[in-house]
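A single protein chain has been omitted from the complex, and every remaining protein chain is retained in its original position.
Then we have subunit A:
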Amino acid sequence: MAAHLSYGRVNLNILREAARKELREFLDKCAGSKAIVWDEYLTGPFGLIAQYSLLKEHEVEKMFTLKSGRLPSADVKNIIFFVRPRLELMDIIAENVFRCVYVSCYQTPHCKLVKECYLENDQTSLYHTAKGLMTLQALYGTIPQIYGKGDCARHVANMMLRMKREFAGTQNQILPVFDTLLLLDRNVDLLTPLATQLTYEGLIDEIYGINNGYVKLPPEKFAQKKQGEASKDLPTEPKKLQLNSAEELYAEIRDKNFNAVGAALSKKAKIISAAFEERHNAKTVGEIKQFVSQLPHMQAARSSLANHTSIAELIKDITTSEAFFDNLTVEQEFMTGVDTDKVNTYIEDCIAQKDPLIKILRLVCMQSVCNNGLKQKVLDYYKREILQTYGYEHILTLNNLEKGGLLKPQTSSRNNYPTIRKTLKLWMEDANEQNPNDISYVYSGYAPLSIRLTQVLARPGWRSIEEVLKMLPGPHFEERQQLPSGLHKKRQQGENRTTLVFFLGGVTYAEIAALRFLSQMEDSGMEYIIATTKLVNGTTWIKSLMDRPESQTP
């Protein structure tokens, strides 16, 4: 089912199997027939670990969604509630539980880390992260080196070290898979999630949104038209596609800059066409048999090609539009430090046209971040225009954005961003989109700051960028964890080291692509595994910082 997780240096199936085992054991604790009441939010993530068939094996007969009001009736011995640890959900459970039944909180560390940590300062999320990392170490071995940058990173590292001390008696005898753990706060790099991603997977997420490995697409392009049949009515339900590396073609193109996808698809088309043409060469019974046995694989390949050609066409319509081009141009102007201290005409025009508020917020936040805060006059002007055009109630959102450091007035301290940009080479003119040689290809010129930091850590090391690190928020640190004697890895000739990079507060698909690129680079000597509290793009990220997003006009 999830064979694709076994490839690669770190066998992620171990983690998946561990989760499945835990789930099974948990279910078996209640003997007899069961009904599960689900927090809807969890059905997606759980689907990544198990199917309904597994639950049925453990006598789960009925499943319901957690809602206010009474549960439907079910003739079962046990009722289990699977919920996120959220207070308002507890109330709903309490509503239904006026007799004490078996209630348990299966905690999943999936939460709005940025809003909670930077606005509401709830450290529970960090605690779960630390616990999650301890579980990871239980499965994959103690990680000898921990690096980090940011306040949350420091907290998590402290918690991990303390948790380790508390279990001092037991020694982890597993041969370590990871050499290094790198903890990075999202707010060390606020710029990257604001920028429009330009990889294939990144663009799919920006435009359509990828949830738990699925994307919902407009159905028109996916309607099957059979020859000889009258064309059916077009489906109105969006087309749902699964996206993961088990699909060969997707694994090939997901991390490419979108400009390179067309060539890849065209090449694949030729290969598949040629394969189908082979049927003319099959003359003997043996050869025909051989060809026929290949058919299912070829059909799957064709189907995959069809889907991604359709998706690429949909995306192309957007990326070739004037609006997309103009927006990208302004983003790049800000990233290269052009006119970040003035009111931007394009943004003004967009407000005047009443473009979606999130688009405006992304741009003004980007300008603020690249300028280390906006001049009071400029900030006031933008705020006025936004409130007058979209409504006064947005003072709440603007307040949140200021608290999060995304849209703030200039303080007396100077703007360090140009220095950071130059030292870390964040802007690479002439980034090669087709055959990239640097991570900046994921944003066609801009190298994500977070990934640059990761890259420099491996070589030549953070000591070479001490000054720049001090300009970024939060402490940076290094910790070492003792390994039991005899477990120190003897590195083979040419063997790569493995780093686990943990993003606290969300990561984008483009950053993931950039890390994969680093892993694949010839002389890197390093392989990266990525973990995060959440996958984000500029839109979902800003939305999570907005106050009561459902009440905002789009």
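Throughout what follows, contacts are C-beta pairs under 8 Å (C-beta built on N, C-alpha and C of every residue); 3 or more make two chains touch, one makes a residue touch a chain; residues count from 1.
What we mean here is this: contacts and distances are computed from a predicted model.
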Fill in the blank from the handout: Looking only at "Enoyl reductase (ER) domain-containing protein", "Paraoxonase", "Exosome complex component rrp4" or "Spermatogenesis-defective protein 39 homolog", the name UniProt gives the absent chain is "Spermatogenesis-defective protein 39 homolog"
Fill in the blank from the handout: Of A:245, A:290 or A:303, the residue that touches the missing chain is A:303
Exercise for the section: Kindly state which of the options A:74, A:161 or A:251 is in contact with the chain not pictured. Expected result: A:74
Handout entry: Option touching the unshown chain, where A:177, A:191 or A:265 are the choices
Key = A:265
Handout entry: Interface with the unshown chain - residue positions in subunit A
Key = 26, 29-32, 35, 38, 40, 43-44, 46-47, 50-53, 55, 62-65, 69-79, 85-88, 91, 94, 96, 98-105, 116, 120-127, 130, 155, 159, 216, 224, 226-227, 237-240, 242, 258-259, 262-263, 265-266, 268-270, 272-273, 276, 295-296, 299-300, 302-303, 305-306, 309, 312-313, 316, 319-320, 324-325, 328, 332, 348-349, 352, 354, 380, 383, 385, 387-393, 395-396, 399, 444-445, 547-548, 551, 553
